[in-house]
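Removed: one protein chain of the complex. Kept in place: all other protein chains.
Let's look at chain A:
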Amino acid sequence: MRWVCIVFPQLALDGVQRLHPEPDAPLALLAGTPQRRVLQTVNAAARALGLRPGQSLTAAHALVKTFASAEYDPVQIERWQQFLAAWAYRFSSQVSVYYPRALLFEIESSLGLFGPWPLFEARLRKELTELGFRHRIVAAPNPAAARVLANLYDGLAVADDAALQQALAPLPIDRAGLEPQAATALSRMGLRTLAHVQALPRHTLARRFDVGLLQHLDALSGQRPLALDFYQPPDRFDVRIELNFDVHSHQALLFPLRRLTADLSAFLCGRDSGVQRFDLHLEHAQAADSVIKVGLLSAEREPGMLFELARGRLEQVQVSAPVRGLRLLAEDLPVFVPQRQDLFDERPQQTLPWEQLRERLRARLGDDAVQGLRFHADHRPECAWQAAADPRACQGLNKVQRPGWLLPQPSPLAEQGVHILMGPERIESGWWDGADIRRDYYLVQTRTGQRGWAFRNVGQSDGLWLQGWFA
């Protein structure tokens, strides 16, 4: 059991449907020329209304008045397959998109980390369901057999070659992944199952059929390895969602936004990286895109947090025109360093790490809302502090009396009733940068009992100026 094949039977439909807030509404995908539009795929709700693949659009409209429709786009299907490959990359380094609408990946080397196969399979299914893709999963000793068995089975796990032979034998000819011509010819010869074909002498098969048939049979039994190109995840994340209606309020954008951030998170988990900056493009029909930049102080990838941050920024934006599409672009994907956590943390379980809290505050209050505080070696009180975090511990400071609070601007203090407790202390500094001061500082007590820090400018008679409170 080395290879897993995940088949996505409705990849095109799921790709469209997962972006719709109401997945149970009838939906049909359209293909064909503009003159004759044909229903390519329909979902269960649309099927219940009588819509069938292959119907023309006019016939469908005659049957049902309202159903959602979208374009059947092969490029989009390709993109979803690439996205799923990026998702699978976290489970295995050997991921292949060799077969259309399916993923192959090697798992034997991953089982030690992700647990025994039933657990691993349950996890795959859970994550795929959360992402919104229907799937069939089969594990088999070789990739070709896994793909063929996934045609018929879901949840089958074949352990070794003997069991594989038993599983392959009853496969009908037309579901065994053979070339259509070869399959037709074989069934006309009266052969029904794969076991019948495998029982034939090889040289007769070689004489009657293309070389591809024997190659396929050997690949199925594992005698001939399948040459696979392995998937390499891209260095950027760029997904856009086209909304097929005009959106005027941010409420309607939240569902697609949640999908986008969850996809970004799945992509980042696969690459084992985080995101520090990403852009949200709001696309308009006529005007240029509105770009919302979301920046974080450290690399993160938790889906709920990414969504909440993007939402916080989105809610504050005012756009001039209705939104037709949403695009999430992340170019800078630094390495994700998980947060260190204490084993014996006495805090409650639902605690939010400080980094996430800080991002949440910044998202609502503004980028500069959360700041540290550091001491700056300057005698002038205005310059003695800086709003930045200090990486180093502060050296021992001299024990002069300084007030706990500093006023933003010195304010004049009426001298009546002011009682000087200590001082003067001369501070004279700053001749080099133009903010020269010569002041005599006093510790004063006002009539109401407040203790303040006030100064008198030397050589000027403009009275006392209050600069801080000894609180």
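In this section, a residue touches a chain if its C-beta (ideal position, glycine included) is under 8 Å from a C-beta of that chain, and two chains touch if they have at least 3 such contacts; residues count from 1.
Just so we're on the same page, contacts and distances are computed from a predicted model.
The unshown chain of the complex is recorded in UniProt as "Translesion DNA synthesis-associated protein ImuA", chosen from "Heme lyase CcmF/NrfE family subunit", "ABC transporter ATP-binding protein", "Translesion DNA synthesis-associated protein ImuA" or "TusE/DsrC/DsvC family sulfur relay protein". Set against the missing chain, the residues A:V317, A:A387 or A:A435 yield one that touches it, A:A387. Per the touch definition above, the residue from A:G54, A:P408 or A:G434 contacting the chain not shown is A:P408. Across the interface with the omitted chain, chain A contributes residues 347-348, 350-354, 356-358, 360-361, 364-366, 368-376, 381, 384-385, 387, 389-391, 393-394, 397, 399-400, 402-408, 448-452, 468-471.
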